[in-house]
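This report concerns only the one structure given below.
In this view, the complex is presented without one of its protein chains, the others remaining in place.
The chains carry the letters A and B, assigned in the order they are written, with residues numbered from 1 in each.
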C-alpha cells in the first residue's frame, strides 16, 4: 500500500522554479533515500511533504487521502538543523512535543524516557538543551520526530553533520526504526543511502531523474565494462568484435580500449576466442562495474 | 483544549524561567510609585536643596490624589507600553527566526492554539503587572496624599487594561507575519504612536478610538460614573482585538514557516 503519493509537484519562490514537477509514491514499510547533490531541491520537497510548505501546484496524498484530516499526526520530521528551546531540558522538550503530538502526560513521560535511552542521551536528560553538543541535538531531534509513533518518518540530511561515529550510530538507529515505520531521508552521500535503504529517488535540479529499488537500479545501470590494453594500437583487432553485437559502446585511447558490454559472459568468451585465434598482443584484461556511484556522478555532471 | 493548556503552560514556564514574571511586575510597581513619591517630595526637596535667593517662595500647586494617580497612568502609558512591546516583539517572530516554530508546527498543533497561547500568556502577565503597578500607585498616593475609593481605582485599572490588551494584540498581530523581532517592535510602536496621536488630535471625531481609553481611564478618576463614549470605545477595542487575532491566525497559517 502506498503511504504517500505525489503528483505533479511544483514549487516556485519569487518566480524561480525550484521543484519542476515530480511524481512518485512511497510504499508503506520501505526505507527510501532521497538522493541528490546540494541544491537539488531535497529540503524543499521534504518540507512540502511534511506540510511546512504549500506546493505551488500539484498534490500530495497521504494514504487514501481522507479530506480535511490533519496528516501531521502520522508524520515525524527532522529538519537538517534541528532547533529546540534552549531553556528546556532534553526531557522537558520531549515531554512537551509528545503531549502536543497527542499523548497523555503519563504516556508522554514514559515514551520520553524510553526514547532518551534509545538514542543514547539519557544521562543528559536533565541538562538544558542549550548546553547540548551538535551530535546530542541530532539524537534529540530523532527522538522528538518519533515520539508520537508516526507512520512516516522524514529526515533531512540526518547524518551529514555528524562525525563518523555519530554517523554510524544514527544509521544503525535508522536500521532499527525501519522495522516500525516508513522512512524517507535525504542525503547527498550515496553510501549512506545504499546502507539502509531499499529504494532510491534521485533528485537533480528539481526533477526526479531516476527512481526505483536498489536492485532494479543496479540491474538497469550496472553495466559491465571490460578494459583492454594492447602492445600497439588496438583498432585493427577490435574491428572483428564490434560486429558481434555484444558491445554497447567502446572508447579507445592510445593502446587502451574500454568496452561497455551488454552481456558480460558472452562478451568475455568472444574476446578470449578472438584473442587466442588472432593472437592479440594483449597486456591487460580487466573487468569492472559501473556502479550507482557512477550513475550518480553522471547525473550530477550532466 | 488540552493541547491549548500544554501550549499555555509552556509559555508561562518560559516567561518564568526568563524572569519576565519577576521583572515585569517590579518594573510596573516602580513606575507606579514614582509619581506619588516625586510629587510629594519634590517641593520639599526643592525647598531644602535649591539655592534660591533669600526670601523666594516656591508656590507649587499641590496635586489632588486623583491627579497623582493619573500621572502614574501617563507614566505607564509611555514606558509601560514601550516595555510591553519590547518584551513581546519576539514571541512568535523569534521562534520562527530560530526555526523552533517549524519543529513545533510539524506536530499536529492547532495554529489557533499556538497563537492564542502566546496572546493569553502575554495578556496575563500584563494584567497582573498593571494591577500591581497601579495598586502601588493607589497605595502610595493614599499614604502621601489621600486615599481615593478602591472602586474608582479598579475602574480606571480595567479601562486602561483594555487599551494595553490591544497594544499586546497589535504586537502579536505583527508577530504573525514578520520574522524579525526588531521590526515587529518598531512597527508595533509606530502603529500605537500614530493611533495615539491621531486620536489625541481628533478627539471629537475619534471619540470611540481605543487610544482614548487612556484619557477615559484618568477622567473616570475625576468624575462619577463613566466618561462619555467609554462603552463605545471598549466595544470597538474588543472588536478590533478579535479581528486582529483571527487575522493573525489566518496569516500565520498561510505563511510558510520554514522559508
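The criterion applied here is as follows: a residue touches a chain if its C-beta (ideal position, glycine included) is under 8 Å from a C-beta of that chain, and two chains touch if they have at least 3 such contacts.
Following the convention adopted for this analysis, contacts and distances are computed from a predicted model.
Novice: Can you pick, from "Gluconate 2-dehydrogenase alpha chain", "Carbon starvation protein A", "Negative regulatory protein YxlE" or "Quinol oxidase subunit 1", the UniProt protein name of the chain not displayed?
Specialist: Answer from the UniProt record of the missing subunit chain: "Negative regulatory protein YxlE".
Novice: I'm checking contacts with the chain that's been left out. Which of B:22, B:42 or B:201 qualifies?
Specialist: Going through B:22, B:42 or B:201 one by one, B:22 is the residue touching the chain not shown.
Novice: Could you tell me which of B:75, B:98 or B:229 touches the chain that is not displayed?
Specialist: Reading the full complex, the residue touching the unseen chain is B:98.
Novice: Which residue among B:86, B:128, B:222 or B:238 touches the omitted chain?
Specialist: B:86
Novice: Could you please point out the subunit B residues that touch the chain left off the display?
Specialist: Contact residues on subunit B toward the absent chain are 18-20, 22-23, 26-27, 29-30, 33, 37, 41, 44, 83, 86-87, 90, 94-95, 97-98, 100, 140, 143-144.
By our rule, only the chains that are shown with their structure count from here on.
Novice: So what's the Cα centroid distance for subunit A and subunit B, whole Å?
Specialist: Computed value for the inter-centroid distance: 53 Å.
Novice: Please output the residues of subunit A touching subunit B within their complex, sorted ascending.
Specialist: 13, 47, 50-54, 70, 72-73, 75, 77, 79, 81-85, 87, 96-97, 99-102, 144, 148
Novice: If we count contacts the way the header does, which residues on subunit B are in touch with subunit A in the complex?
Specialist: Contact set of subunit B toward subunit A: 2-3, 6-7, 10, 14, 17-18, 98-100, 102-109, 256-259.
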